[in-house]
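Every protein chain of the complex appears in place save one, which is left out.
Chain naming follows the written order as A, B and C, and within any one chain the residues start at number 1.
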Amino acid sequence: MEEKIRTAGDNYEAVTHRVNVRVLYADTDAMGVVYYANYLRYFETGRMELFRSLGITLESPEIEGFVFPAAEAHCRYLASARADDLLTVETTLDTENRASLRFDYRVFREGGELLATGHTLHACVEKEGRVTRTPKALRERLDRACAFVSRPRLPRE
Amino acid sequence: MEEKIRTAGDNYEAVTHRVNVRVLYADTDAMGVVYYANYLRYFETGRMELFRSLGITLESPEIEGFVFPAAEAHCRYLASARADDLLTVETTLDTENRASLRFDYRVFREGGELLATGHTLHACVEKEGRVTRTPKALRERLDRACAFVSRPRLPRE
Amino acid sequence: MEEKIRTAGDNYEAVTHRVNVRVLYADTDAMGVVYYANYLRYFETGRMELFRSLGITLESPEIEGFVFPAAEAHCRYLASARADDLLTVETTLDTENRASLRFDYRVFREGGELLATGHTLHACVEKEGRVTRTPKALRERLDRACAFVSRPRLPRE
Partner (left out) sequence: MEEKIRTAGDNYEAVTHRVNVRVLYADTDAMGVVYYANYLRYFETGRMELFRSLGITLESPEIEGFVFPAAEAHCRYLASARADDLLTVETTLDTENRASLRFDYRVFREGGELLATGHTLHACVEKEGRVTRTPKALRERLDRACAFVSRPRLPRE
């Protein structure tokens, strides 16, 4: 159900991860399809599970004392998802970005139909509220994770 | 749009308040009606606005240092609400209950159709996590608000 | 991650199923814990996956033409869940109830702490809006699933 993908390229370091999400009625609206805001919820599952696949969770010392609020979110909707659909959220972390965290997402329906693409940008904020650079320990952890990985820069939306 | 109602009775002190809520697509699901969990969201609007009508908000000194997590929630669904419906949430606070806070709710569609009834029970917890009695300052404030009010006990679900 | 449990008893037919749910930030609120309405969302995962474990999904012919709106929901909150917690939703379907569908739920944190209990009751409604009994084909499917199963009636809340 979860799979971490590392593909080779030449000018871009990134980590890609896939996780499945089952669509609930709770996620849909009266148009019969997933409500547009809920893709941002799926994105959260994507980036949380990508981090977990790298051994980082909310309790990890690498991120203790920091939070990562969204600075920007974008989603393009290509096709609709319905209750009970099994989706795959593919999340790619751009590990070159030193100042903040950028994730790119693609959401597929079982079978491979691309439903949505998007990205989020996250600031790093100390618990006292001061915006800072990505913590060094997290950065090193990500670097180790990507040591042997590089991949062409994704076309940005 | 908001209205505080105090009705007279003989053995029960309560404050009742009404507030309107507009149903969003976000609240509905693929059955075409409001998703069942979202009535608990409407209940939150009800009790928050009842407190506001009594001059109590999250910043009020009467409740500083306390939070009021739900200990119990119940809802009975009688008829469906649809996107764009204008609902009225009628919230009644049982001011006799000294140990915790109990709210009773009735949700109506514009025109008066009763859609749902329910209640929530809230513990009082100090910010450090210790369960306690409803803070004295809040209790006194509620008592003053209800000084001249009494009303028959609502039939409990 | 999912497990179907059938326990033996003497006067009650039921099917129990367990599924894991990871708590998202999306599920929490500013008190730092899961927002109370979102347990009803977890309940949906529970009953949907219980049905799936019996081979019944939204596309199954047994339920085609019917929807099962909640008639009642109840939840008792015993302890808090936090972002990133791995929960187990244990769902029990009372297969003796012929007129409607009743599910009982228990939500545990990884490690076994009981966080919440609850139940939902669902009417069976034809797509045209008429309330009806549980469809015969679904009933027979549930009966087959429980043919050799019986279990003491759960203490009802």
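Convention: a residue touches a chain if its C-beta (ideal position, glycine included) is under 8 Å from a C-beta of that chain, and two chains touch if they have at least 3 such contacts.
As the structure is a computational prediction, the values presented were derived from the model and not from experiment.
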item: Touched by the hidden chain, restricted to displayed chains; value: A, B, C
item: Full-complex contact with the absent chain, from A:R18, A:R41, A:R106 or A:R141; value: A:R41
item: Touching residues on chain A - with respect to the absent chain; value: 31, 33, 36-38, 40-41, 44, 67, 69-77, 80, 120
item: Positions on chain C where the hidden chain makes contact; value: 25-26, 28-33, 35, 37, 82-83
item: Residues from chain B at the interface with the omitted partner, ascending; value: 1, 22, 24-26, 41, 44-45, 48-49, 57-59, 83-84
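The criterion applied here is as follows: only the chains that are shown with their structure count from here on.
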item: Separation of chain A from chain B, taking each centre as the mean of its C-alpha atoms, in whole Å; value: 37
item: Sites on chain A at which at least two other chains make contact; value: 25-26, 83
